[in-house]
Structure formats: structure tokens, C-alpha cells
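Of the protein chains in this complex, one is absent; all others appear in place.
When the chains are written out, they are named A, B, C, D and E in that same order, and each has its own residue count from 1.
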Amino acid sequence: VQINYIIPGAISAGPLGAGELRRRERLLQSWAFPGTQVSVTDIDNGVMSIESLYEEALVVPSMIEHAEALEKQGVDAVIVGCFGDPGLAAAREILSIPVIGPGESCMLLAAQLGHRIGVLLPVAELEASIREQAFRAGVLQKLAAVRNINESVLGQMSDPEKSYGNLLKAARVALEEDNVDVLIFGCMTTSFMNFAPRMRAELGVPVLNAGLVALKMAESLVSADLSHSKRAFPVPRKRRA
Amino acid sequence: VQINYIIPGAISAGPLGAGELRRRERLLQSWAFPGTQVSVTDIDNGVMSIESLYEEALVVPSMIEHAEALEKQGVDAVIVGCFGDPGLAAAREILSIPVIGPGESCMLLAAQLGHRIGVLLPVAELEASIREQAFRAGVLQKLAAVRNINESVLGQMSDPEKSYGNLLKAARVALEEDNVDVLIFGCMTTSFMNFAPRMRAELGVPVLNAGLVALKMAESLVSADLSHSKRAFPVPRKRRA
Amino acid sequence: VQINYIIPGAISAGPLGAGELRRRERLLQSWAFPGTQVSVTDIDNGVMSIESLYEEALVVPSMIEHAEALEKQGVDAVIVGCFGDPGLAAAREILSIPVIGPGESCMLLAAQLGHRIGVLLPVAELEASIREQAFRAGVLQKLAAVRNINESVLGQMSDPEKSYGNLLKAARVALEEDNVDVLIFGCMTTSFMNFAPRMRAELGVPVLNAGLVALKMAESLVSADLSHSKRAFPVPRKRRA
Amino acid sequence: VQINYIIPGAISAGPLGAGELRRRERLLQSWAFPGTQVSVTDIDNGVMSIESLYEEALVVPSMIEHAEALEKQGVDAVIVGCFGDPGLAAAREILSIPVIGPGESCMLLAAQLGHRIGVLLPVAELEASIREQAFRAGVLQKLAAVRNINESVLGQMSDPEKSYGNLLKAARVALEEDNVDVLIFGCMTTSFMNFAPRMRAELGVPVLNAGLVALKMAESLVSADLSHSKRAFPVPRKRRA
Amino acid sequence: VQINYIIPGAISAGPLGAGELRRRERLLQSWAFPGTQVSVTDIDNGVMSIESLYEEALVVPSMIEHAEALEKQGVDAVIVGCFGDPGLAAAREILSIPVIGPGESCMLLAAQLGHRIGVLLPVAELEASIREQAFRAGVLQKLAAVRNINESVLGQMSDPEKSYGNLLKAARVALEEDNVDVLIFGCMTTSFMNFAPRMRAELGVPVLNAGLVALKMAESLVSADLSHSKRAFPVPRKRRA
Partner (left out) sequence: VQINYIIPGAISAGPLGAGELRRRERLLQSWAFPGTQVSVTDIDNGVMSIESLYEEALVVPSMIEHAEALEKQGVDAVIVGCFGDPGLAAAREILSIPVIGPGESCMLLAAQLGHRIGVLLPVAELEASIREQAFRAGVLQKLAAVRNINESVLGQMSDPEKSYGNLLKAARVALEEDNVDVLIFGCMTTSFMNFAPRMRAELGVPVLNAGLVALKMAESLVSADLSHSKRAFPVPRKRRA
């Protein structure tokens, strides 16, 4: 089983370089079921990180083009590598293999594990779109807190211990003030810093790593021979012609 | 007051040509308040009409770039010329002037004029996204029917009388079977065929022309010196830097 | 185009006198599109200001009678001059011209301009009915704060600077504690003190003047030749007989 | 215990005369717990029956005035004698004793007795306001059908057997097509024709007589020494002064 | 009329003994309408008090068996003596007489008496299930606070004055911080301590005693000859065979 995690921006051309792709690939591979082969690829579109709906919109056309090529190469499922799930529904119109949105997957999983969900973000700018995702997924009533650490997406990686400290502080506020009982890292870069086990141990509540959750969703759908409904996400009329 | 209606696809390069832009411009101008100057422009991006979320996604980057240029030229408000409101929130992050979504505007207006909204579409493929728009706008409970005439967006214009007949038939079913009391043309091409007065006369319920409704919303916001909240749609962090 | 703003109480017989009607008329006229003629009238029913649902109920019969007379005189649209929209649906059953509710109009407009709406009230007593209006309009999920300055409706006018100070303080709390991103003055008397531009300048978020928003809605409907659905608001059976 | 059922219209001045008041009083008394004394009174306001929101609005001021007088006379609870609950919240601001709305009471009771509620109306005009009541009460999701027999409120009484036949037919459609499992008579005149036991026997589902349900609610609140919250329905500020 | 209040646990075998059953019976009898005969019985199932969903689940089979026997003996209605309403829907499948859930009854009654409901619990563990009950009943939007005094169910009775003080303190926080306008004791043991009149007098808002409210609901249904719909709660297929 081949699963491709698509970073929808030119991360390998930036300061982190291709090494970051390999690092994420190794992490995903280490989380995978036996028999799963994970690849991480990025896209040459000039967006280094996604901190707005505008940047989400910019990456979608090249992301879908890339995903379509991956399907033709025989990949079994693709993961949209951004918590905001940019282009998820549009990609599902074009592809037949499962297209996984980490945000959608995390919210629906968290709704099973607890009653009051808290999402931890790097930047405040995306708070509204987190609420929108929860609204669409049907779990807005269970979203009890969205908190941020006011740090840019890539800035989180420059001092991981400091970022962890800030995330832990934000999580504690969410538990104490908002009575949260399950946490989600609302950013892929945060997730790949792999803090979830440590935070779970300190706080005693489930902490969802969005990369890991998306991978499990992808593997599950492939294993169950399921994919999105083409009646719900129809191939565009002009393509069918 | 300068208002620009953006057709987010290369309609002038297609069979309809630039004449269609001028025709829509004349119609919009004829609907405008005194003192409003309406321009219609399109975008060179290869999408001739939008019948899927995929096509919506494709047009967003060039549409926002164009809208940003218009703001710099001193335009007072822009209208996203597609009922699906592609890129609406993303464009609001970049622009400070009002960015109008015809779908959002029509749904919220219809919710004031009646209790049970019916949306008439050319194609079935967009039914789910109409429901999604209503859900986001808060009026899903008032959306009583989404019906289509199974005709491509541009195909509607080849035989207007036939299209009108099909729309009227679909509207009658919505009134009789779904007890609809207010109708929306869920497509800009349908709207610019200007059937609303005729259908209203025949059916006795309000019929919303999405182009006209969007224009009134644009003019109202400019006149009231209002625009979207930049706290709700913040300028992307990297742009501010 | 003739638009009539109805003050549903005997304000001209009170301490403010007919001068207040003329003052509001001048303000509305100054906000109008070219070609709009605005009149402000009041009603002889003993209610000097509306600070309860009881007072709302008291004014409805005479307000509708007055509105009906205005329609017969050729007025193109009427505005119910109370943020609580008393008798809105009932009046729509009797009239065919647009009947505008400032509360309904502001809530649906605010839902387009931001994600988290804050309403500023003079008195606490109407908080529940604000929530009820938001619930009915479909935007309750976006209503993030209802705050009051504990001042009677007419009392606000005795010391405008003090009232502005209190409103600004309440607005700041709504922004900081409730994370509001768009504000509404939930009272016509507050709105006609015309503080919106000043508060917007100080706080950096849109501030909706309910009188101005209602006027734009009235002008838009008349200009678009739209009115409420008589299928949704049917003429009472005995009147039709 | 004294309970007063207020008919909010001049029914005794109409063709039915005061005899109809006594007939309803006898029925209510026959349904009462031992120790309850029921009176039925009407109001001199020119409305003979309520078939619109307009007529609802017309009766409210005199209804509240009458209710207030009854409270002063020592009545323990009042019932607003119209299924639409006109003026319910406004009356609660003025009175301290329980004010019962038959529509509100029936909907909340029906939500306990079944999952899919059907409301039977005389006229179609009030369908939207039934949905509105259900929405406010929180049970809109359980409202599965609103059906009418296209007969005026008072017209129902001219040929009771015909009316019963039409109601039974409408109920059967609601059961078969809408899968309803509990029925409400959405009109007081229908309720006082006392068809509920007969229809229940024929259809095998609970059928709620709105007069009986309102009486039980009134008796229960008085017996439990409960009334509406004056914090939720505050005395108008000018009255307190 | 015979009404049976079922304590779904072996309270008479515990430290409180059968005396507690008699005490509750006397209280219920004192609250009853003339003509009502109330009995209180318990069940031999090893659960002394219910402080979790697990304990709720444990008591259901014996509770239903007992309720069924009571119906055969001619009892007119039964009350499930736990605020969490364990087994309510299941019991309604087996019984034809009314089965009353105190939690369901209180929430729907409170929704009529106020706008913002506060529930006072002994233990924090049941907070989530209170929200779930409110969600199911349709009144979640009106549930403004769930607060607890961190005391075991039976522990409340060891020092009633201390418990009252803690409840009063929790209620005051709910009023001041959450703007609650109607209160519910979310536990039968709390309710039978009969603090409601005293707290109402001190706080000026309605305080619902769940035992009293459940009794009124039972008496009302019996008096109105109503019970749950067997179409909504059908007899299990194997029983009908």
C-alpha cells in the first residue's frame, strides 16, 4: 500500500530543505501499519507555509494537479498536508482514491474520544477557519476552545522546547478555563514536532497528532476498500465529456 | 462610486466573446443606483464556466490577484461573479474594500423575504455545495429545495426560451412539492438571462437575480461606508511583515 | 423613491418633541442614495420608548395601521423604527411593499462582515430578545456577545459623551473577552447618535448603525423591485374575503 | 385554585355567543384536577378568530390588560387561549403568576411522548408560525409534519363530523407519508371540539388537545409553586420606576 | 390515581434504610394533587447511588422489570427515580403507562420558565451527560451552566446545612458568571432535601425540584389520559410474537 503525504508548498526550496521532507517521511513510516509505504512530496508553488485562507487558496490548483499525477502513478491514497484541508472537496472531484484532510479527520476522531475539544494553533489568524471546519464536520457544539501561541508556523521549529512550553501553557488554560477533555494540534508542523506523547503524559488527556491521525484514516480507507462517494464529489461535467 | 463585477474565467476568449461582458455590464448599469459606475471584467485563466468545486478552486488565485489590482486602481467594491462565491473569505483577507459573494448575499436576503427558500441550478453537481453555503450562512433550515434543469452553464444561453421553460417547470415543482415561498437563481449566467421579473409575475413569489442582489449589496456597503472586518479576515502574517 | 421610517411611539409628544423626528429625518436623508426621499413619522400610542417586549407589543397595532396608510399613500418601503423589529411579520401580512426590520437586517449583514457579532444595548432587559432574534435569523452561532450600558433608551441622549464612553467601554470588553469582530448598536436611539464612524476608527472593526443599515436594505429592495413573499406572509383570510 | 382561560377575541359578541364560553368552561372544568376552578373569559377587541400573525398582534394589548386585571383579582394562573401563544413573553413581563401558552406547552409535551410530531391546522396560513414556535421551543428537529384542512377556524364548528373527517384524513397522511408518531391539534377551536380520544382510538398514537394540555401545565405550575423567571421576563423599567 | 416512584437502587438495604423511602413518599404525597396516591419503592440491585453512566446502566434491567410488574398491578404511572433518566426509552418500549424521566421533564419545563438554565449537580462526573440530556431534549442552547459542589450523592445528606450552603454558592456563581435565570437540582437526593423554596426566596429565580416536577408530569399525563406513543417506542418484536 502506497500512501503519499503532499506538502502543499515549496518547503524543500526553503531554509528547511529536502531534509525536512525526509524527516517527516521517516516519522510517518514509523507510525505506519506493516505493509504501508509512505512518501512525502512537496509542490513548487512559492508558498512556504500556510497561515491564512489566502495561502490555502494559492496552493490548491498545484496540489490537485500533483495529487492527480500521484493517482495515475498508482498511489493508493493521498493526504493533504495542511490542517486546514485546502482543496479537499475539489480534489475529491478529480481523484477516485481516498483524499484525506487532517483537520476533518482529527475533528471527527476527537468527537469520539471526548466531549469538549480543544485545538492548539500556532497563529490566531486561523481561529475562525477552525470553527468553520468544526461547523462543517458537525462537531462545533463539541469545540470548547481554540487557543494559539502567537508563533509563525515555521518559527515553531526554531526553538522546539520553547514551542512545547507555550503549547503546554495554552493547553493548561484550555483544560482549566474551558474544561477541555481532548486536544488537537491544529497544524502539521506542530504535529511533526511529535510532542503528543509527552503532552498526553503531562496532562492526562488524549492529544491528537494530525499527521498520525491522517495516516491512520488513509490506511483504514485503503484497507477497507473505501473511498469518497463520486455521487457526492462528481467528476466535473467538462471532464466527463 | 466604482463597482467591479469580476467574471472569474476567460469568458471573453470563448464563443461568447467580449460582447457578453458588455451585455452584463449594461444590465448591471441599468440596475444601479444613480452615481454608481459598474465595470465587468474577466480573467485569463482557462476556465470558461464553473460547474464544480474543482473549477471554483482553479479560478481563485487569479481572481484574487485581479481583485487586488482593482482595489489599487481605486475601485470601491468588487463582486465575485460566481454564485458559489469561490475564494470569498481568502479575497477578504487581501482586500479592504467590500468583496461581495452573490450566493451568500442571496441566501441571507431570501431568508428575510420568505421562510422556505428554493434554489434553481443549471447542473445537479453543485447541489451539495448550495447546501454547504446555506449551512455556513446559517439558513440551512430555511432551504427547502435545490432543483436543477440538467443543462450546462453556457448551454442555458443557446435556447433561452427552452431554458426559461425548464426553470419554470423546476420552480413549479419546488412550489408544489417542497412548499417553497421564495426562489433564487443559483447561477450568474441564469441570472443575467434576466428572467426574474417574468417568473415572479407567473408564480407570484419573489425571484432573486443573483447579479442584481450582489450589486445592491455592494452599493449598500459602499454607501454605508462599511466593509468586512479585518479582525475576522486578517491580512496574512507574511504580508504584514 | 419614498421611504418612511416609522417611530412606533409618541416621541413627538414627549420631551424630545417633533424636532427629534426632523433630526432623524435629516440624518437618514444624508445617508440616502440620490433619488431617495426619506420621511420620519411617529405614532400616537403613548409609548415613549421601547425597553421591553411588553412595550413592543403595545405599539404593534397602531404601527401596522400607520404603515398600511403609508402604503396607500404611495410610499415605497417602510422601516419599523425599533431594533426589536416589533410586529415585523404581522405587518408583512398586511403590506405588499417592503417592511424592514433593523434588527433582522443588521444581524444578517453583520454575519457577512465578521464571524463573531457583538450587540451593544442600552438596557439589560432586552438581552434575551436579542438572542431570540439571532436564533430566528439563523446567526445565533455567530452572536458572541450582548452587552449593555445600563442606561434607559432616552437617557442615553442626555449626556452623549458619557454614553459614548460607556458604549466604547462595553465594546472593548466585547472585543477582549468575547473576541468579537463586528459590532451592532442594538437600539435606534443609540444608532441616531451617529457614533459608528468614531467607534470604528477607535476600535478598527465595523460598527453597524441600525438606522443606516435598515435604510440601505429598504433602498436595495425597492431598487431591485423585490419585497417579502406573500406566500410566506399571506394576507389574512378575512381580509381576502 | 383559580385558573382563567382567556379567549383573546370577542367571541361572545359573535354568532357563537356567550354560550361558547360556557361550553369551553364546562369542558375545561371536566378535565381539571379536584380543587381547580376554571373560568373562561373573552376580550372586547373585535377579533373573532385568529388566522394570521396580524390578528395575533391585534389582540395582545387588550389580552395583557385583561390578564393583569385577573392577576389582581387573585387568579392563580392564566392561559392564553390561542395556539399561537400571542403575547406570551410580553405578558410574562407584566404578570408574576404563570402565563401558559398552549402551543409551547403542547410542543414540549409532544417531544416527550414521541419522536416525530405532526401538527394539524385549520388553515395553511399559520404553517410558518408553527415551525417558528417549534424552532423557539427547541423541537424543530422533531416536527415532522404540519398539515391543514383548509377550513376557517370558526367554520370548523359548522359541521363537526365533516371537520373530523378532514382532520382524520390529514392525520393519516401525516402518519403514512411523514412517519409521524404523535399528533397535536394546532388550534383551540379544534381542540374544544374534543376529538382527541376518538382520533387516538382510531390511529393508535397520542393526540394532544391543546386546551387540556395547557390546563394541566397551569395546574402543575400552581401546584408546584412555580412561575416564569422574572429575571428572564423582567418587569419593564418604566413600571419599576 | 396510583403513581409509583422507583428508586433504581437498593437504598433501603443501605445506611439510610427503608425510612428514607417513607420520607420521600411522604414528601411526594404532600406535593400531590387530591386523589393521587404515591408509593416509593426501590430495587434490589446493589447500586446505592448513581454517580456515573456505568451505574445508570447497571440499574436499568431490574428497574424495567420492576416497572413492568407495577404496571401489571394497576399503577397508573411510574417515575424513574434518577435525574439521568436511565433506561427511559427502553422502559417506554415495555410499558404502556406513562414513564416519567425527571431530567427530561425538568429541562423542558425550565425552558418555558426562563432563557438560561443552570443545573446544580453533586458530582462533576455527570456534567457531560447533563449536556447530552439537554441536547436530546432540544434545549442545549438554553443550558447556560452546569455546576457541581463536589460531594457524593449520599454524602449530601450527612450535613444538610453545609450542602445547602455549597449549593447556594454554586447557584450564585451561575447567576453572576453565567447569567442563569432558572435553576434545576440535577439530582433526586438533592431534590428531596427540599431546598427549592428556600433557595428561590434567597435568589429570586425559579428553582426546580426534580421530584416535584416529575410528579406533576406524571399526574398531568394520567389526568389527560395521555402516554408515550407506542409507534415511537414500539414493543420489541420478539415480545409481540
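Heads up, the rule we're going with is that contacts are C-beta pairs under 8 Å (C-beta built on N, C-alpha and C of every residue); 3 or more make two chains touch, one makes a residue touch a chain.
If you're wondering where the values come from, they're calculated on a predicted model, not measured in any experiment.
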Absent-chain contact - pick from E:Ala10, E:Ala128 or E:Leu168: E:Ala128
Options A:Leu21, A:Ala145, A:Leu167 or A:Val182, residue touching the unrepresented chain: A:Val182
Which residue of E:Val1, E:Leu16 or E:Leu53 touches the chain not shown here: E:Leu53
For chain A, the residues touching the chain missing from this view: 31, 33-35, 104-105, 108-109, 111-116, 137-142, 175, 181-182, 197, 204-206, 208-209, 212-213, 216-217, 219-220, 223-232
Positions on chain D contacted by the hidden chain, ascending: 115-116, 141, 179
Touching residues on chain B - with respect to the absent chain: 127-128, 131, 135, 140
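Criterion: only the chains that are shown with their structure count from here on.
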Self-contact between copies chain A and chain B, residue sets same or different by half: same
Length of the line joining the C-alpha centres of chain D and chain E, rounded to whole Å: 28
Shared-contact residues (touching 2 or more other chains) in chain B: 115-116, 141, 232
